Each structure stands twice: as structure tokens, then as C-alpha cells.
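In this view, the complex is presented without one of its protein chains, the others remaining in place.
Moving on to subunit A:
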Amino acid sequence: MTHLPYILAAYGLTLGVATVLSVNAAVRLRRARRRLSAIEQPRTRQPS
């Protein structure tokens, strides 16, 4: 394959950025979901 280092760098960079963005979004979403459910649970358990 000609120009292999350039091709590998381009694909590596793209996949690296995509992975960082995806993992960051997934971790943030999971953390927010856990915190929200932890806060909302005591409120829903309150007797009317």
C-alpha cells in the first residue's frame, strides 16, 4: 500500500477522536442518569 503512514495516521486520528467523543458522551449520560434516579427516588417514595 502506497503512502501507508499517512493513511494510518488519518484513520487513527479519526477513530481516536470518534472514540473519545463517544466514550465521553456515554460516561456523562450514565453518570447523569444515575444521579438523577438517586435524587428522584426519595421524592417518589415520599408519602402523600
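Operating definition for what follows: a residue touches a chain if its C-beta (ideal position, glycine included) is under 8 Å from a C-beta of that chain, and two chains touch if they have at least 3 such contacts; residues count from 1.
Methods note: contacts and distances are computed from a predicted model.
Hidden chain, UniProt protein name from the list "Heme exporter protein C", "Penicillin-binding protein 2", "SCP-2 sterol transfer family protein" or "Sugar ABC transporter permease": "Heme exporter protein C". Mapped onto subunit A, the footprint of the missing chain covers residues 1-4, 6-7, 9-11, 13-15, 17-18, 20-22, 25-26, 28-29, 31-33, 35-36, 39-40, 43.
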